[in-house]
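Please see the structure below; I have some questions.
The other protein chains are all here in position, but one chain of the complex has been omitted.
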Amino acid sequence: MSEELLNLTLHVWRQDGPNDAGRFETHQANGISTHMSFLEMLDVVNEDLIERDKSPIAFDHDCREGICGSCGMVVNGVAHGPQKLTTVCQLHMRQFDDGHEVWLEPWRASGFPVVKDLVVDRSALDRIIQAGGYISIRTGSASEANEMPIAKAIADQAMDAAECIGCGACVAACPNASASLFTAAKISHLSLLPQGQAERQDRARTMVAQMDAEGFGGCTNHGECEAACPKGVSLQWIARMNRELVRSMVRSDSGTKSGRR
Amino acid sequence: MQLRSNEPTGPIEHRWEKHKESSKLVAPANRRKHTVIVVGSGLAGGAAAASLGEMGYNVKCFCYQDSPRRAHSIAAQGGINAAKNYQNDGDSVYRLFYDTVKGGDFRSRESNVYRLAQLSVNIIDQAVAQGVPFAREYGGLLANRSFGGAQVSRTFYARGQTGQQLLLGAYQALCRQIEEGTVEMMPRTEMLDLIVHDGRARGIVTRCMKTGKISPHIADMVVLCTGGYGNVFYLSTNAKGCNCMAVWRAHRHGAAFANPCYTQIHPTCIPQSGSYQSKLTLMSESLRNDGRVWVPRKKEDVTKRPEDIPEEDRYYYLEERYPAFGNLVPRDVASRNALYVTSEGLGVGLEVDGERRGVYLDFSDAINRLGEETIRERYGNLFDMYERIAGDSPYKTPMRIYPATHYTMGGLWVDYNLQTTIPGLFSGGEANFSDHGANRLGASALMQGLADGYFVLPFTVGNYLGEVRTLPPLDENHADVTRAVRAVEERIHKLMNAPEPKHAPEYFHRKLGRIIWTKCGMSRNKEGLEEALREIPKLRDQFWREVKIVGSGAELNQTLERAGRVADFFELGELMCIDALQREESCGGHFREEYEENGEALRDDERFSHVSAWEWTGNPGEPRLHKEPLTFEYVKPSKRSYK
Partner (left out) sequence: MQRALTLHQTTIGKKVVMALSGLIIVGFVIGHFLGNLNLYRGQEALDDYAHLLQSLTPVLWGTRLLLLFAFGAHIVSAFSLWSRNMKARGSRYKKHQDMATDYAARTMYWSGPILLLFVVYHLLHFTILPEHPGEVYRNVVEGFQNPWIAGVYITGNIALGFHLFHGIFSAAQTLGANHPRYNAYRRDAAIAISAAITLGNLSFPISVLAGFVTL
């Protein structure tokens, strides 16, 4: 609980838009309390920049509780910074030492064009979900919830996979900028549950096809995504996605949704 | 302005059915000819947009986040209530209805609340069918827990991430409709004004947050599901981006704003650690099931380590003052008592602005009784979150907690159809005032958002469109549209060109928040409110004179976004204080120090059994009050007592 004050040197990536080349800019952050969150430290820097008529650093953030998935930047070469299982909004300055140099970069991936400074466009992840990351059930047509028991172990596994917050750290951390962990988490969540069976084969195919179409790389099993994931989403889901895809290819029927595409 | 609640009459259990049967429908083939704008993509907005799209309407959905999946509903931890009675502990629709009316301190509309309780069961069915991974028992059936002092176990949950999982369910349904082409999704787009034509809401003006482009969007009707206004306090558990702009713009166009002074302060948040603090983090209320709340009995102990304070010197103030409910008293009671003990100088933790605003929430008894493993299973992710933020492990030392603004029961006044006082403008979720009265029960926010989004709005929107059938065509060159666009452009110009630019918008927002928190927070009095009403206009003038925004409006400019939101919080904050001053009673989340009996809230049903709906008059300091009387046929008002 004890408080210390830090002086840090920030090297922040500044980029005006997707077509700007971008560059690093150096700022001093002085008198930073160890109780501050990382984003509060940036707030302090930004307020100071505004008072000095300089353009503040743009970064995405919203809930600041580590659940909405808005925030994300690479801190000293690590997505979401040095603390494991922690989004950058929940990272606190007690993880840093006085006099540290801190390098801040946006998620870098061709699938995530930079909007401005540390803000990137992650709409590709939405399009992957749109391609099939759902169970088609019309509002009001659901049957009684307890009609279909689901073993606790299966429900727990589905919940493990469903914890993904869609922040994109997996893509940012992957040497190949692959969105495999993100896509696999949703495919696994839905394929584990009995409700997800009807669309299981289609889902694997359409979501993987969209993932590839967005220009993300392939998985080469480095495990960087799992290490960077603030929610601890496991690599085992990628293995499951691979199984689901092969299975769907082997059992493919005609007249499916993916057939129409 | 006329307030017609349009409630059906007759036996309460048949009212919603009866209402549906007598309502207008739109034939499937005609639905795609109607364009519906939904602003907000949280539980209410996301569910409404998805359901309306599914029905065949042409839906345009907007959110300020970069993806609809990030709406702040995602942060709800605890759970969602439903009257399923799976635990066979005597729950029923009636009991949930009763608890909600009573919990709301008899300041809500009975018909709405009953419908909410009825729909709660459908929500669970819908969510399970969507693949929401609710917690289950070993037998494979859905698990429940008791939540927030309820005497039945009716809360469904998905680890500590119930809001997230329910939102992802709605988001996935929305994604399906985006793929089908029935919903056009516009993320990173902020509504800056409402377009009213011929007395009806016909569209909105938006700013694309990436390019700064201002565009009008015309539709047959507009649905606002834009959440609450808790960020008027600056520090709250809301997301940083949560704002009142959409509802406030609607209010300025003639939508009545109801009960703004009803704000809920959540008792279990992580205390502030310094003046730079940007937001407060909620720890789920379920923690009070196993944690004991205390402060040191002696002032000299407040700086000691909690482990070093002997049992007899610990003041378990909730257990002592409320032996029947103990640590599980309702949110407002728990919050207010924390305020009292800390203002007596017994607060613990870091000193901010000369005060220690924190109390202990101690798990050592529960750990001794149930073992660390059980506690880890129940609260593991919350404990981890606490440790990340506060730097202490709750397994070893008590948590420090303090109340923070969490939810706003007030909002746009709506009738039984969720229509505001502007025809064609509907509002769902936290943005409206409808179901919680003066105080919301735990685990009921998710329930209301989804009930409105999945089941009420899709139906009442159809009823409205069925009634109006074809609206006169409106194009972008019409004076009503161009005027709205010009107003937005002028406002941005004014914000960007303050005469004496000095400070970032946060500077003013923090000051406003401090005024509202101290004078219109957990405990209010006439003197303080009048003082606030003198201070706010002054600060607002200073804001418009000195706000400083660097950069241009034609690019991603987060300072400009915040400035626009803060500007509206000034006007809303003023209305809150006016409402709190006018309501000379204590009820639910509104506690007036002048109206209490032995520390308990003193309601005045004679004078205040009504909804206060405020009309914009052009002067933020002089709104016009309209009253919707509340009658209670089923749940007779009784004194709320948790002694």
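Labels for the chains are A and B, by order of writing; each one numbers its residues from 1.
In this text, contacts are C-beta pairs under 8 Å (C-beta built on N, C-alpha and C of every residue); 3 or more make two chains touch, one makes a residue touch a chain.
Source: prediction; values computed, not measured.
In terms of the touch definition stated at the top, the absent chain reaches A within the entire complex. Here the missing chain is touched by one residue of A:105, A:126 or A:199, and it is A:105.
Within the complete assembly, A:208 is the residue of A:128, A:150, A:208 or A:233 that touches the hidden chain. When the missing chain is restored to the complex, the residue among A:48, A:121 or A:226 that touches it is A:226. When you scan A:6, A:63, A:173 or A:193 for touch with the missing chain, the hit is A:173. Against the chain not displayed here, subunit A makes contact via residues 11, 13, 24, 74, 76-78, 103, 105, 108-111, 173, 175-178, 205, 208-209, 211-212, 215-224, 226-228, 234-236, 238-243, 245-246, 249-250, 252.
Just so it is clear, only the chains that are shown with their structure count from here on.
Each chain gets one centre point, the mean of its Cα atoms, and the points for subunit A and subunit B are 27 Å apart.
Across the complex, subunit B meets subunit A through its residues 47, 50-51, 54, 65-72, 74-75, 84, 86, 122, 124-131, 133-142, 158-159, 161, 164-165, 168, 171-173, 175-176, 178-179, 185, 187, 210, 237, 239-241, 273-274, 276-279, 281-282, 349-350, 384-385, 388-392, 454-455, 458, 502-504, 506-507, 548-551, 555-556, 558-559.
Contact residues of subunit A toward subunit B in the complex are 1, 3, 16-17, 33, 35-37, 39-40, 43-44, 46-47, 49-51, 53-56, 58, 60-70, 83, 85-86, 90-92, 94, 115-116, 119, 121-123, 125-126, 129-131, 133-146, 148-152, 155-156, 158-159, 162-163, 165-166, 189-190, 193, 195-196.
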